[in-house]
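Below is the structure I would like to discuss, written out as structure tokens.
As you look at this complex, bear in mind that one protein chain is not there, while each of the others sits in place.
Here is subunit A:
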Amino acid sequence: MSSIMRGTTDNGPDTRPPGPLLPEPDEDGAPFWEFAARGELRVQTCADCHEPRFPPRPCCPHCQSFATAWRRMTGRGRIWSYVLPHPPLLPFYADRAPYNVAVVELADAPRIRLVGNVVAAPGARLDSLDPALLRIGASVRVTFDELAEGVTVPRWLLERP
């Protein structure tokens, strides 16, 4: 299978400054990233039975339809769980450790959970939020961060920091 990630590597000679790993979409996931680049959080949904599904895939596991729509989410959710990674990590992440990675359950579709980072403000660093403010069940809302030209990822802000 071809590479689905690009970014820095510490497996070989690479003189670029360490940056984050960038999502390299597959065919099914590409629309998610295209909408994210426009500041929209959308989830793949069956166009026939209307069940949302994540991660994106070619057909609906409920009704087997290949007809797909991308439903816009309000961008509100709750923290389902979170971790605080410490080194050893890839260089970009080691520089920011400990940072948080959370799984966010979407208010509009509770079984759709997105991995992401809770940050102190839009565009802030991965380690910008005091980890003591994190708790399972906390309400969050989406913001977007452009990691590189044309590459935007959702991030999350506490509703009541």
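Operating definition for what follows: contacts are C-beta pairs under 8 Å (C-beta built on N, C-alpha and C of every residue); 3 or more make two chains touch, one makes a residue touch a chain; residues count from 1.
Keep in mind that, in the parts below, contacts and distances are computed from a predicted model.
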The complex's invisible chain, by UniProt name, from "Acetyl-CoA acetyltransferase", "Succinate--CoA ligase [ADP-forming] subunit alpha", "Cytochrome bd-I ubiquinol oxidase subunit CydA" or "ABC transporter permease subunit": "Acetyl-CoA acetyltransferase"
Residue of A:V103, A:A120 or A:L158 in touch with the missing chain, whole complex considered: A:V103
Touching residues on subunit A - with respect to the absent chain: 1-11, 20-26, 29, 54-55, 61, 80-86, 88-90, 93, 96, 98-99, 101, 103, 111-117, 126, 136, 147, 153
